[in-house]
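Remarks on the structure that follows.
All protein chains but one are shown in place.
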Amino acid sequence: MTANEIVHRMYQNDAFSQWLGIKIEKVEIGAVELSMRIRSDMTNGFGIAHGGITFSLADSALAFAANSQGRHAVSVETSISHFKPLQLNDLVRATSVERHLGKRTAVYEIQMHRNEIELVALFRGTVYRTDKLWEK
Amino acid sequence: MTANEIVHRMYQNDAFSQWLGIKIEKVEIGAVELSMRIRSDMTNGFGIAHGGITFSLADSALAFAANSQGRHAVSVETSISHFKPLQLNDLVRATSVERHLGKRTAVYEIQMHRNEIELVALFRGTVYRTDKLWEK
Amino acid sequence: MTANEIVHRMYQNDAFSQWLGIKIEKVEIGAVELSMRIRSDMTNGFGIAHGGITFSLADSALAFAANSQGRHAVSVETSISHFKPLQLNDLVRATSVERHLGKRTAVYEIQMHRNEIELVALFRGTVYRTDKLWEK
Partner (left out) sequence: MTANEIVHRMYQNDAFSQWLGIKIEKVEIGAVELSMRIRSDMTNGFGIAHGGITFSLADSALAFAANSQGRHAVSVETSISHFKPLQLNDLVRATSVERHLGKRTAVYEIQMHRNEIELVALFRGTVYRTDKLWEK
């Protein structure tokens, strides 16, 4: 399967990414760009996006980017720094960068921008790469 | 406001924690215990709970535990290690431990157990403590 | 090789752990306890222990604990929260807890105490477990 087919297949089965309203903007081998808009049911007690919302967007980007390399990959350790709170209706864009692609592990960084200009959060994720291939 | 009042007030305004079906099991000053059940709309393309779901539960526990100390606190950096995938209908319990309470920053660790026995994920979060008090 | 033999063999070849003056206090399968005293050549521009010193102690504890399971293990991702600055002559004790032991990855938490009572830093590390055994 191509990187594009893998990511779209993953998305079709990913109920939570669909609930989040994630849109797949771009797919390359080892890289994706996703976007999402903050809805009222994504906010927390402070009236801003719950920290889990930005994390979830980044975690989907990690899974899509890592698996787009053609082998099943599972997340082992992830971290996120939140810089700015996201407000209702903000558009968030997550862009992945493959920092390391090893035989068994790989590391991706996901930058999240508000309205395409302001860096609101930074995420790093390590995955374990299994031997299982993505096949039709 | 008491720790209990703060946490329940936060929860009442927290649309996403409500969507997650989070239950507040216990509140003490600086500590909470939350639980949640994995629903089908929380799963990802592998048929297990999306990584963002466990993170969100832990992030709510972090916010509740940190704010229960009486001052508004905001998350600055969080990380999570996933050990075991959660399946549909699994019951997850998040228990917080206050590792450090400083004047300006505090650190909490959240352990997540499946069915009360198996450690499935470990989360650490650092918050910045503002001067703003929780008041009625 | 036993856990104890592996850890002592590693230490004998570990020039930097020796420079740090690390003492091996206890070894069990998957767990170690190390101690170290802060010297003046370990301090930074603020007159306290450089952050890299506590990290290095914890990183040695991670390597020893993970390898004591009998297979060569390499660190993939580590993080540390510093709570209290360490002063000259402080005695630090690092105690490891095995949080997860999987086929391919394992996660250890290292707690660092000053003078055996005060938690000064918290470390979490993920290792990749190779197939290579520790053999005489």
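Per-chain numbering from 1; labels A, B and C assigned in written order.
By our rule, a contact is a pair of C-beta atoms (placed from the backbone, for glycine too) under 8 Å apart; a residue touches a chain by one contact, two chains touch by 3 or more.
Because the structure is predicted, anything quoted here is derived from the model rather than measured.
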Sole residue of C:K23, C:R37, C:H50 or C:R104 that reaches the chain not shown, by the stated touch rule: C:H50
Contact residue for the chain not shown (choose from C:E33, C:D59 or C:E109): C:D59
Residues belonging to chain C that touch the chain removed from view: 9-17, 19, 40-47, 50-53, 55-57, 59-60, 63, 74-82, 85
On chain A, residues whose C-beta touches the chain left out of the figure: 79, 81, 83, 99-100, 102, 107, 109, 119, 122, 124, 126
Absent-chain interface as seen on chain B, which is shown: 76-77, 79, 104-105, 107, 126, 128
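Operating definition for what follows: only the chains that are shown with their structure count from here on.
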Same-residue or different-residue interface between chain B and chain C, half as cut-off: same
Whole-Å gap between the CA centroids of chain A and chain B: 21
Set of chain A residues in contact with two or more other chains: 76-77, 79
